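All protein chains but one are shown at their positions in the complex.
What follows is chain A.
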Amino acid sequence: MPKPTTKAYLDYNATAPMREETVAVIAQAMREVGNPSSTHQAGQGARRRLEAARSALAALVAVDPTAVIFTSGATESNHAALAAVDGKRLVSAIEHPSVAAVDASCPPIPVTPDGVINLDALERMLRSYRPELVAVMAANNETGVVQPVGAIARLVHEAGALLHVDAVQAITKLPLCVGGVDGADSLSISGHKLGGPPGIGALILAPGRRIRPWLRGGGQEGRRRAGTENVPSAVGWAHALASSVDWNAIALLRKRLEKEVRLLCPEARIVGEEAPRLPNTTCLITPGISNEAQLMALDLAGVSIGTGSACSSGKVEPSMVLQAMGVGADDARSAIRISLGWASCERDIDAFLSVYESMVGVRRRRMGLSSGA
């Protein structure tokens, strides 16, 4: 896009910026030759770098490094996890399309108006539907609402099913558990949401969980996923994970954002406000202003926000997640997502609020006019 230069990037849930040092680490890794499967010194070096990155990922959820399978991203991880079972699958109504699209025949598990998976409904569906695998998100990408994964895992395991958790947004922001009664049997994570490069993700398996290979033709990734490993991206991702993020500071930024939004527009609503949320995500409904208008007005001022799930053509789509929460069509069309991350600062919030104030002003003048007419 030519003209508007980004001054405030507030769309971390779509993708996060990379730190300069991470870029340098990746560039250095690209200078080093070697296929991890090769026997020579160069190959051995590549293998060491790859396995170091794998260990860093494994440490995130305290599993053995052999449980970590590198993939091309969370979409592949989700597909692999869901395709690994032959029986029926049950997924929640707020899943990412890469989960929901795998099996369109399964009934969605409903969520409460706050966006939390309805445990009573899940329990009933487990009994009546008898799935082999259940898939839920650890935290939703559009609302940031955190799901009770431990309670879900217990219900799913009592019913004799497996639990796959899409942890793309939640990992590093929340403690997550893999294995055991209240842990996931598999977990999807993604590099570029965490300050790593795009094009790499992982599927992490619980101890003892075996999975059928989904790419054949090589012994890589424990014969489960063939293909030469993306060593530079794995190295860069591990580097990004090593940099700590102050989520408490980010939570304070968000608190200020939400407080000032309310002062500017008392009619504005924050989706899932009553539920536990990730510290970085605000899904904001400003009745009477379409999210398309908000996105464009903000973008023209250099402020990047999201509307629902970003899709390939860059178009703006109505949100299935908000519909599942019972948000009306008009309100859903007025919802935007502000998501913060490691580089977010007060200036970003200032930039957002400044545009928001003028949009709300346009809205107020219009509504004043139309009520007087």
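Everything that follows uses one rule, which is that a contact is a pair of C-beta atoms (placed from the backbone, for glycine too) under 8 Å apart; a residue touches a chain by one contact, two chains touch by 3 or more; residues count from 1.
The definition used in the following text is that contacts and distances are computed from a predicted model.
**Q** Quick one: find the hidden chain's UniProt protein name among "Nitrite reductase", "ABC transporter permease", "tRNA-specific 2-thiouridylase MnmA" or "Iron(III) transport system substrate-binding protein".
**A** Missing chain, UniProt protein name: "tRNA-specific 2-thiouridylase MnmA".
**Q** Where the complex has a chain not shown, which of A:Ile69, A:Val261 or A:Met359 is the residue touching it?
**A** A:Met359
**Q** Looking at A:Ala167, A:Ala206 or A:Ile289, which residue reaches the missing chain?
**A** A:Ile289
**Q** Out of A:Glu132, A:Asp182, A:Glu273 or A:Asp299, which touches the unshown chain?
**A** For the chain that is not drawn, the touching residue is A:Asp299.
**Q** In the full complex, which residues of chain A touch the absent chain?
**A** Within chain A, the residues touching the omitted chain are 1-4, 289-290, 292-297, 299-300, 313-318, 358-359, 362-363, 366.
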